[in-house]
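Can you keep this structure in mind? I'll have questions shortly.
Yeah, one chain of the complex is gone here, protein chain that is, but the others are all in their spots.
Take a look at chain A:
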Amino acid sequence: MANLALDMITTSAILFVVASGLMIILGVMKLINFAHGAFLTLGGYAAYLTTEAGLSPWLAPLLAGAVGFGVGIVVERVIVRPLYHRPLDAILATWGLGIIIGQLITIGFGREVQFAASPMTGTLDLGGIEYSAYRLTLTAVALAIGGALTALLYLTRFGLNARAVIMNETLARGLGIDSARVRLLTFGLGAGLACGAGALITPLLSVDPNMGLPWLVNSFMLVLVSGVSIPSLALASLILGSAQVAVSSYISPIIGGLTIVVLAAVLLRLYPKGLGRGT
């Protein structure tokens, strides 16, 4: 039972880490970034290159985050910004960008599975229960990311500007906030979070050109259910992640794989605007 609870908590934490970058971009830019899966994959390959270069695997998420931030800045400037007033085209553009990143990775590294070294192996003893040390670490990392994002949004000038843009962009611009800059930094931040998350999940996954794809769908569902707020994303991750683990454990792992999508549809029926904005 305790093991089941740990499975639920750690699975939710992983979902939160993976979805946070998508949510930040959606919140500020009103844009579903369909290149999110490709950014996750990019992070996985950044982790692979980091450990190939002989650097500590602990550095991988940080370096991947930096790479993601850089790529995100360029992508926002070159691809997303010219399409800002054509939201549907912008979504299509990120979709295409995802395909291009995937193909470039395939050309560069081939289709085969790559192996990144893990920063830690083995289990921790939690009062009689042996549990994966890395999953527990990921949970701590998820809490740290949640805390850092909250601090960024509520304690910094950038956060204040970002919240103003989230609430009413026209009004924010009228008050002299450089909303283009806020969007640029937000896209960089979202892409950086996605790449960092990709590097964080590689010790549990294989690095291959399609590794981000299943996570894109789950992140998308989570963000739709949660709406734009960090506590509600955490809540959505906890509800959907726990449901997935419970269904996988008690019914069948095959149905468990569908749980997030189905439950998200039901939740959206009950809370059409997402958990963050109530009924």
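Just so we're on the same page, a residue touches a chain if its C-beta (ideal position, glycine included) is under 8 Å from a C-beta of that chain, and two chains touch if they have at least 3 such contacts; residues count from 1.
Please note the rule applied: contacts and distances are computed from a predicted model.
Entry comment: the absent subunit's protein name, as recorded by UniProt, is "Urea ABC transporter substrate-binding protein", drawn from "Acetolactate synthase small subunit", "Urea ABC transporter substrate-binding protein", "Heme exporter protein A" or "Hydrogenase-1 large chain". Annotation: of A:L4, A:I99, A:L126 or A:A151, A:L4 touches the absent chain (contact as defined above). Although one chain is not drawn, the whole complex shows that of A:S56, A:Q103 or A:T123 it is A:T123 that touches it. Along chain A, the points of touch with the absent chain fall at residues 3-4, 7, 10-11, 111-113, 115, 117-118, 121-123, 130-135, 203-206, 208, 210-211, 213-214, 244-245, 248-249, 253-254, 256-257.
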